[in-house]
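I have a structure here, written as structure tokens, and I will follow up with some questions on it.
Missing here: one protein chain of the complex. Every other protein chain is in place.
Now for subunit A:
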Amino acid sequence: MKNLTYSIGFAAAAFWGGMAQAADDVTLQLKWVTQAQFAGYYVALDQGFYEEEGLNVTIKPGGPDIAPAQVIAGGGADVVLDWMPSALASREKGLPLVNIAQPFKSSGMMLTCRKDAGVASPEDFAGKTLGVWFFGNEYPFLSWMSQLGLSTDGGEDGVTVLKQGFNVDPILQGQAACVSTMTYNEYWQIIDAGLSPDDLVVFKYEDQGVATLEDGMYVLEQNLEDPAFVDKMTRFVRASMKGWKWAEENPDDAALIVLDNDETGAQTEKHQKRMMGEIAKLTAGSNGALDPADFERTVQSLLAGGSDPVITDHPGEAAWTHKITDAALN
């Protein structure tokens, strides 16, 4: 009996002690599989930046069948990484996502075409087959095509769209004239597959004036009314941005940290180091706070969809907030 009392006493003491220093749990849902695209978060975890802020962070890798917006709607994450077009489209569908931080200043998306397919400029797209990612990643492309006045239903005056798997096979096999690529990933898969940069023409969304914001941090609007949640996110953003800046300065080490966290073992050191170098170019120039001008440009690009715009109403300033970044970065 005495033993039992002691045990309960110890258990209670341990519980109390645990309560006192319990770190706040934060679950982050990535947009894609573990790779250098998310180096900042893995660095912050690995270097203990989250721990310093009293956070216990779980990073959930994404994949081709994981929609961050759906995960957060189902309560599977506190904060998700998503592209702004997809987040704003979700917002219009009734899921109130709010951008709290934007570590990516520039867009890494581009359309990569084969010269021998007869594409030299966007005027040559008509009548061609173009590979596009779907699952929420199609919005920047659809918005660009409607600004060019090209229908996406095929035919001579339009473009034929094929749903590209998350690889570059269609351009290698000549099934498509162009495919979607990211500067930091799929472009290099094409190069590794044996095509040289001289064989290719690339159209960066950034250069075409249709760039949209990628990989921002989004939370649910109603959670922002809770001061405890706001405080948790403030610490999370501060530590994450510290991780990003560390990754920019130490790209090779950051790539190795990402590799350590890749449970699938699918990534290679060469590819990740190269990816980290390209990612650093996209995060450069952002301190984590969303630039309202960039937001406005993204919204205008999505609204300017002719007969088939990606979003129909201006989401207004409710779709982003500086509340967190102001507190985190000053």
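The working rule: a residue touches a chain if its C-beta (ideal position, glycine included) is under 8 Å from a C-beta of that chain, and two chains touch if they have at least 3 such contacts; residues count from 1.
Going forward, contacts and distances are computed from a predicted model.
Undergrad: Of the candidate names "2-oxoglutarate oxidoreductase", "Extracellular solute-binding protein", "4Fe-4S dicluster domain-containing protein" or "ABC transporter permease", which one corresponds to the UniProt protein name of the undepicted chain?
TA: Going by UniProt, the chain not displayed is called "ABC transporter permease".
Undergrad: In the full complex, which of A:Q29, A:Q47, A:S86 or A:S240 touches the chain missing from this view?
TA: Of all options in A:Q29, A:Q47, A:S86 or A:S240, contact with the hidden chain holds for A:S86.
Undergrad: In the whole complex, not just what's shown, which of A:Q29, A:N137 or A:N185 touches the removed chain?
TA: A:N137
Undergrad: With respect to the chain omitted from the figure, which of A:D124, A:D169 or A:E221 is a touching residue?
TA: A:D169
Undergrad: Pick from A:T27, A:Q70 or A:N287: which residue touches the chain that isn't shown?
TA: A:Q70
Undergrad: Tell me where the left-out chain touches subunit A, residue by residue.
TA: Per the touch rule, subunit A residues meeting the hidden chain are 65, 67, 69-70, 73-74, 86, 89-90, 93-95, 134-138, 152, 160-165, 169-170, 173, 175.
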